[in-house]
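Note that one protein chain of the assembly has been removed; the remaining protein chains are unaltered in position.
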Amino acid sequence: MSHQETIGRSAHKINPNKAPIDPSRATPEGKYKHLGIWIFLGSETVLFASLFGTYIALKNSTAGGPTTQDLYGLELVFLMTLLLLTSSLTSVYAIYHMKNNNFKKMQLWMGITGLLGLAFLACEIYEFAHYITDYGFTFRSSAFGSAFYTLVGFHGGHVIFGLSWLIVLMMRNAKRGLDTYNAPKYNTFALYWHFIDVVWVFIFTVVYLMGMVG
Amino acid sequence: MSATTTQKRGLGTVIWDYMTTVDHKKVGILYLLFGGIFFLMAGVQALLIRTQLITPENDFVSAGLYNELITMHGTNMLFLAAMPLFFGLMNYVMPLQIGARDLAFPFLNGVGVWLFIFGGLLMNSSWFFGGAPDAGWTNYAPLSTQSPGHGVNFYVLGLQLAGAGTIISGINFIATIVLMRGPGMTYMRMPLFSWTTLVTSILILFAFPAFTIALFLMQFDRMFDTAFFDIALGGNSIIWQHLFWIMGHPEVYILVLPAFGIFSEVIPTFSKKRLFGYTAMVFATFLIAFLGFMVWAHHMFTVGLGPVANALFAIGTMAIAVPTGIKIFNWLLTMWGGSIKITTPMLYALGFIPSFTIGGMTGVMLGSTVADYQFHDTYFVVAHFHYVIIGGSVFGILAAVHYWWPLMFNRMLSEKLGKLEFWLFFTGFHLTFFIQHFLGLMGMPRRYWVFLENQELDLGNLISTIGAYLMGIAVIVLLINVVLSYFKEPAPRDPWDGRTLEWAVPNPTPYYNFKHTPLTRGLDPLWIEKMEGDGKIKPAEPLHDLHMPYGSILPFLMSLGFTIASFGFIYQLDGPHGRILIYIGMAFAIGCMIVRSLKDDYGYNIPKEVLEKEDD
Amino acid sequence: MKRWMGKFKALMLFTFLTILLAGCGKENLTALDPKGYGAEISFNLILYITFIMIGVFVVVMVIYTIVLLRYREKKGQENEIPVQVEGNTKLEIVWTVIPIILVIIILIPTIFYTFDLADTSEASTSINVDVTGNQYWWHFEYQDEEVSTSQDLYIPTGEKVYLNMISSDVIHSFWVPTISGKMDVNPENVNTMYIEAYEEGVYWGKCAELCGPSHSLMDFKVIAVSPEEYEQWITDMQNVDPEEVPADAVAQEGQDLFQNNCMGCHALGSAPSGVGPNLTNFGDRTHFVGYLEPTKENLVDWIMDPETLKPGNKMTGTYDVTEEEADKIAEYLMQLKPSEVTPESAGGIID
Partner (left out) sequence: MWLELQIFGFRALWSPYFFTFCLALGVIYYLVAGPYRHKFGGKEKPTIKQHILMYTALFLLYVVKGSPIDLLSHMMFTAHMIQMVVFLLIFPILVIKGLPLWIWEKALRNKTLGPIIRLLTKPIISLLLFNGLFSVYHIPVVFDFSKSAPAWHFVIHSILLIAAFIVFIPLLLPFKEINTMTPLLKVGYIFANGVLITPACVLIIFTKTPAYEAYLAGGAWLQALAICVPGDVLDGIEITLSGPEMFSPLSTINDQQFGGVIMKTLQEVVYLTLMVRVFFGWFREKSRDVDPVSVEVN
């Protein structure tokens, strides 16, 4: 195809003199991405709903192994909930700064988001290790074990994916600053992160709280 | 001389072009090509099945092989033939119909198609790696978890990959239709094929993730010793059935709604009349989709869910007859008072109406719980779903292939051969499957490797097999037709006197689709211009530079990486080489993703001056 | 047009002819000639819905035919443009409401009988049989009588017999088309259904859920006898002495061989079933392993090479006997006829 004119990054510069716009939705691609991630999260909802359904169906099938009451302790889970909720909040700040075209602050808050996510992940790993070593409770112990680790682990996997995404995003753009090409990427990440957070709230309620009650 | 006219290029260039393409038209053709290949494979498997059943207690194939054949036939047909063929058509036609230049996410479109292709190849490669999956396309646990060998692992991972591709395409279609409709193309003016694309995509979006999870559970049980379906450890095999059918039932509407869309294009075109009751047609589509999510347990009437659940699902199931009926009658009334021209696509549409109605009616009979206690898992069910699938989806695909062939390949298919093919296929189809209703009621369960002598099932099965061969001949006629068309003159523009936007583009379709953004002034925009104007679509805005995306090899490589990892998963229980493959494959795929996010891709512009020289 | 209709008619005629030729299928297998409660209800419902469906189909086809006859493009009028009708609310309401009514008409008896067939309130006062589905054979245990048997299920006519079904491995489905619809046999829970046969007879049963290579060979029989004969059969079965030594010498040897090689899996008398079928009344089987004629040659073939006759079965390769020994065992097994009441009492198998 000979009739091409290459487009440069300059086309995506944000003009600071113009009235503030939402750089994440200034281009058609940005708009598509914004809708796209919402649709994607819709299908993720079904994904987790199926896992929740499986978990609820199997949560009492302990096959003589540890039960929900034996295992769960609220302190750690509570801490994890706090960590993740806060990280959602910090990502809101980051997006707020993005809309004001303040790249530094956005990176800062995104960084904090990432750190909180890491802390959450550490807690989760500790929790799993605790169950495995202290109770011998693995995902092969019983159907309940399989369902528990799969549900919570799937969420954990989403956190890991989100964190890797964030790290790549932040490192890639650290030098170049904000433009309408990368703003949509931050925006989609933030939405994804909120979703993970919401799912955790459900895990907290359905798995841990309801598990404590029995 | 138009710049888009393809010069003779080397085969290598063409292949590389397709491997790196993100153009919705080429992706569509990839879907059609591989969907077609899988269709032929599954069709040959069907012929083998029918050959085995030609006489009682036949030993043409062994019992184990027979189960592999039906499993691969069902899975290939549904997930790797019918659905991708529709995806191909949607990919090619839908953006043209709504006046868009491409899909919303061209790169993801590439990922979707390659995931499908590699997933399909992965699953079918099982034949060469010690045997195909053999637990039926429904793959019920615990038969599937206990199935020896690697067959079922291929099913799990193959469908996992293809399924991921499917979800990606679904998201892509939705975003495209919501955001990229051309000026004036409001929802109330969208052609029905685009509507059904939208609704089908919504179905995919909500149905397939349940299957993704089901496959994960199956994978964990088979490869990592978890206990989801292991009864000894408290597992429950019914969970698989629920998750499977929560996808499986919407899946059948995923298969038939696009066909409804196609007929809603074909019938008005060849009746020279606008679609009767357009609004009701759109609403009925939604209703079918909506109700489609509440009936999955009608495949589980005999599982022992209890009378309340059975009654509830019977109600939901039968309710679907109502919107479908609305559609049937609206099609009939579209033809009423029209001027019907019988071409090959129209023949398929005409064959569709009685065939699908029969299939739908047997569906309603199946929906009656108590009657289903007799029908379930017999050849009556086999007859039902081939009636709806072949009479609906396959007729739809064949109609569309003949209808849009000139648009896609710039050649006409021969009408003579087309009609011959239709009659062979139609006769063969009814011969094969009508008799099966009775076979089922006479006591022949499905998935039977052999039926016994002296059970008065011989004649029916013989007739059925003969019918299947007729269909085989019909498919060969189609193939001949396709090959011959290559040597023909280029097709004229708009050969069928079309009504919708896709017929307004020059032939062959330029890679940027529309030079001018087309203005839609009402339903059936091209028809309106033909009636009220000069037959040309009006430009919505002055000519300007067009922004296009670059092609990329990354979708191909990424999918390849996942496929390598899948092989690893399949073999990881056999020793360390499996695990090594997992690491290599995943690293490769993730590497591609990182490259994608590090390398900026801004696309390119086609300058206005270049466009000015092109045909309209 | 002519050609079109011609072909269609020929097709229809052909299919109807074949149906006539085929009749309604084999008397003791078909669901089209019900001889039991469940099957009768299903069949009546099937007929009822079929009539409604034919009615709808006729309406569709009448419109269809009129359209095809009247509105084909005529020669010389290719350029005429038909009126572009947008729709007709009244008509559309008609074909929305009529199907709704039809569907409701179908649903009422459906729901009624769904509850009727699921009713287990009389189970405690009726005959209860525990059914176990195994890859590829069926086991039956009469709860209160301490009688157990495999492959052939004896029931009295005119009585509801409750089946409590569970599977020992994968999912199977219990189906006796002529007397009852089917129900799945799941590994994780007991499913209960009842069957009632109106007439004496040997009814063919089929496994209707894919359960492995020999799914199609997992046949069984339900033998409906008169209540008196049923009582007789129960008593005979209760009185079986599994150790009883047969009269002739060959069979005696066979018994020894059987006890040494086979008793690890097979049971005699009321002993609970093991890995293999209970063979107490083997000599009375209508068929064995589901589909083989109960002749001595077949039996020897089976013992020598089960895999060919029933791929994937669980007996292959678990013992080591010679052809000669097999012959003796067969002699012994063929003599296991503990009861006067046999399939013949129910009229025998229909061939």
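All chains are identified by letter, namely A, B and C, in their written order; residue positions are counted from 1 within each chain.
Everything that follows uses one rule, which is that a residue touches a chain if its C-beta (ideal position, glycine included) is under 8 Å from a C-beta of that chain, and two chains touch if they have at least 3 such contacts.
Remember, predicted model here, so these are calculated numbers, not experimental data.
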(request) From the listed residues B:13, B:279 or B:454, report the one that touches the chain absent from this view. (result) B:279
(request) Using the touch definition up top, pick the residue from B:50, B:189, B:273 or B:446 that touches the left-out chain. (result) B:189
(request) Specify the residue from the set B:232, B:308 or B:479 that touches the hidden chain. (result) B:308
(message) Across the whole complex, list the residues on chain B that are touched by the chain not included here.
(response) 183-184, 186-189, 278-279, 282-283, 286-287, 290, 306, 308-309, 311-312, 315, 519, 521-523, 528, 532-533, 538, 540
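Just so we're on the same page, only the chains that are shown with their structure count from here on.
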(message) Taking each chain's centre as the mean of its C-alpha atoms, which one lies nearest the mean of all protein C-alpha atoms here?
(response) B
(request) Could you give the separation in Å between the centres of chain B and chain C, each centre being the mean of its C-alpha atoms? (result) 35
(message) With centres defined as the mean C-alpha position, give me the chain A-chain B separation in Å.
(response) 33
(message) From the mean C-alpha coordinate of chain A to that of chain C, what's the distance rounded to whole Å?
(response) 52
(message) If a residue has to touch 2 or more other chains to count, which residues of chain C qualify?
(response) none
(request) Find every residue in chain A that makes contact with two or more other chains and list them. (result) none
(message) List the residues on chain A that touch chain B in their complex, please.
(response) 1-9, 11-12, 28, 31-32, 35-36, 39-40, 42-44, 46-47, 49-51, 53-54, 57-58, 61-63, 139-147, 150, 168-169, 172, 181, 185
(request) Mind listing the chain B positions that touch chain A in their complex? (result) 3, 104-105, 167, 170-172, 174-175, 178-180, 205-210, 212-214, 216-217, 220-221, 224-228, 230, 232-236, 239, 242-243, 246, 511, 545, 547-548, 594, 597-598, 600, 602-607, 610
(message) So in the complex, the part of chain C that touches chain B is made up of which residues?
(response) 7, 11, 14-15, 18-19, 21-26, 29-32, 38-39, 41-43, 45-46, 49-50, 53, 56-57, 60-61, 63-64, 66-68, 71-74, 77-78, 80-88, 91-92, 95-96, 99-100, 102-103, 106-107, 110-111, 113-115, 117-118, 169-171, 173, 175, 177-178, 180-184, 186-189, 191, 204, 206-217, 219, 291, 311-312, 351
